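Every protein chain of the complex appears in place save one, which is left out.
Coming up: chain A.
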């Protein structure tokens, strides 16, 4: 297939450094060498994939807790609580995830707290995405019609009961699509882990790249792996969304 391409200007780039120009289009792409190296590295890649999944899911779980804590606080009747929540959300959203992670990894030990690198990642993801999630929680709760709360008041339900039994179950369905976006974004932020010595998927594939020199093939594999994980997470969230909507009697709810 090489002889189809020489006319393209792409192939005239500097050797070995360009992405499309060299690797992808040269016979080195998917060389037998790369394939055999990849097969040999499969356990290490699988290990990296597990670490990435672990960081994503633990980070998301922590983000969910942070999102609910900050989101509910943002709706408090006490101004001080609302203000504190606001400030924390703004701070966490207004500072880069990259810097937060580096701060936890490099600066915190200087203050005498040393966390495992993966724990730094989970903490940074949880706080950063939790702050974005807090807006989702707050907005979804606010989007439940006030008439629902009024109906609950008219039935003598107190604030806790109203929130738990009437408002949150309806807000929950509204939260899922934006949470899905955040989850995918969180997944795509996990390669930052490789910068703080965590052997995640990106780290492992990078090792493979160094070992084989197959830059284009290695990174293409990496793209596809992240994409595969994203598709799976997305499918899971879609299933959650369908069941939540069915419970609200919207499209396809079993009567």
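Here is the rule we use: a contact is a pair of C-beta atoms (placed from the backbone, for glycine too) under 8 Å apart; a residue touches a chain by one contact, two chains touch by 3 or more; residues count from 1.
Operating definition for what follows: contacts and distances are computed from a predicted model.
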| item | value |
| --- | --- |
| Missing subunit (named according to UniProt) among the choices "Sarcosine oxidase subunit delta", "Nitrogen fixation protein NifU", "L-cystine ABC transporter ATP-binding protein YecC" or "LutB/LldF family L-lactate oxidation iron-sulfur protein" | "L-cystine ABC transporter ATP-binding protein YecC" |
| Hidden partner chain, touching residue among A:87, A:151 or A:239 | A:151 |
| Omitted-chain contact residue, chosen from A:47, A:139, A:169 or A:213 | A:169 |
| Touching residues on chain A - with respect to the absent chain | 147-148, 150-159, 161, 165-166, 169-170, 247-249, 253, 255 |
